[in-house]
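Missing here: one protein chain of the complex. Every other protein chain is in place.
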Amino acid sequence: MPREDRIACHVVDIADAALDPRDAIAFVSDDAFGGIDVFIGRVRTRSQGRQCVGIHYDMFDPLALAVFRRAAEAAIEAHDPQARCYIAHAKGKLAVGDLAVVVAFASAHRDAAFRGCRQAIEAVKYQAPIWKQEHFSDGAAAWSDGTPLVPADATTGREGA
Amino acid sequence: MPREDRIACHVVDIADAALDPRDAIAFVSDDAFGGIDVFIGRVRTRSQGRQCVGIHYDMFDPLALAVFRRAAEAAIEAHDPQARCYIAHAKGKLAVGDLAVVVAFASAHRDAAFRGCRQAIEAVKYQAPIWKQEHFSDGAAAWSDGTPLVPADATTGREGA
Amino acid sequence: MNITLQLFGRFRDFADAPELHLDLPGVTTAAEFRAAFEAWARAHWPDAAIALLQASAIATDTTLLHARTPLPADGRLALLPPVSGG
Partner (left out) sequence: MNITLQLFGRFRDFADAPELHLDLPGVTTAAEFRAAFEAWARAHWPDAAIALLQASAIATDTTLLHARTPLPADGRLALLPPVSGG
């Protein structure tokens, strides 16, 4: 099966639907694979010592989807050329307990599954155009500081940005 | 919450029920945690170059449950003393596509989630009294060679066995 | 060049709309756009926005732009502050 058919990437507006790990598991499952690793990121109550009631995720959808796909391709390339990978991220106003991101990676063997899943979520966190605004119980809101984006083949940090 | 309440271990006879990753995710979910890693082991069609139609898992249930619990405790101790861990393994005659094992580990942060989950599944594979008999499409069956068990505090390999 | 600049994250707090429409004559590359837009921002935005701008990337729908990359013909760009997904 061509590699592009073994990758699924989604941006899901929380107003339309919640992320469901079952979708991720169903997509990557294949009778040739013995190992599936799934990472689930969930909105939690505390952040930097403050009580959090929710997170607003802003996203540049078309580029986010392109970054997800390149992240999946790179993880597959690095860990098992036959693997399958699923990446979905929520956007909009999420409450504590809502799922923000689900990544799944399946391979014949578990080591590739773990490593591929980890590589994909790291790329989502550090390379995808997604912004988190935390809403605190005292009514305050704050955008997270985050990580500057740098073009993939830039050699001198911000030079290429 | 005491650590023993943050650990769930199960042996599930495939004749009674299938493993369900939703049970694992539900058990480890907690509003204090941002990261959940789930590993799913699934019976696959090929093993050592032969076509496999199913796996019969034999298990020494009481000791397996004790090993699962100690594995969960060790993973929590090593990666996040507040974490939650779920370990379930199927026994009986599984077909290709059936789930053999589900491990989930949740923590405030994703690095601990990945590491805790990985440590727990490695312990299940190398320390739990479980035996795999592969059934091939030509009608043959073979017990896997496997890994010798050694008491946890044995210092000279088989000396203590 | 007529530019449509989409704003994201913290930049949304500095503008009334999610997009800015700017006419920036003589601008053809990402670096030229960055210089011209920074001049515009100094006239319209607070200092905090300028600092954020310097840590931000310029992108199209499909890729981040290098300094010498020509701008797309349709002039549609996105201004991406440091990211915090996942």
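Per-chain residue numbering starts at 1, and chain names A, B and C are given in the order in which the chains are listed.
Everything that follows uses one rule, which is that a contact is a pair of C-beta atoms (placed from the backbone, for glycine too) under 8 Å apart; a residue touches a chain by one contact, two chains touch by 3 or more.
Just so we're clear, the structure is a prediction, and the values are computed from it rather than from any experiment.
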Worksheet entry | Visible chains that the absent chain touches, using the contact criterion stated earlier | B
Worksheet, complete the sentence: Checked against the full complex, the residue among B:Val38, B:Cys52, B:Ala75 or B:Ile121 that touches the missing chain is B:Ile121
Worksheet entry | Omitted-chain contact residue, chosen from B:Ala74, B:Ala108 or B:Leu149 | B:Leu149
Item to complete: Quickly run down the residues of chain B that touch the omitted chain.
Response: 41, 57-60, 62-64, 66, 89, 100-101, 121, 124-133, 143-154, 158-161
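Heads up, the rule we're going with is that only the chains that are shown with their structure count from here on.
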Worksheet item: Can you tell me the least number of steps between chain A and chain C, where a step is a move to a chain it touches?
Response: 1
Discussion item. Can you identify which chains form the pair with the largest number of contacting C-beta pairs?
Written reply: A-C
Item to complete: With chain centres taken as the means of their Cα atoms, state the distance from chain A to chain B in Å.
Response: 25
Discussion item. Can you list every residue of chain A that touches 2 or more other chains, as numbers and ranges?
Written reply: 41, 121
Worksheet, complete the sentence: Touching at least 2 other chains, the residues of chain C are 86
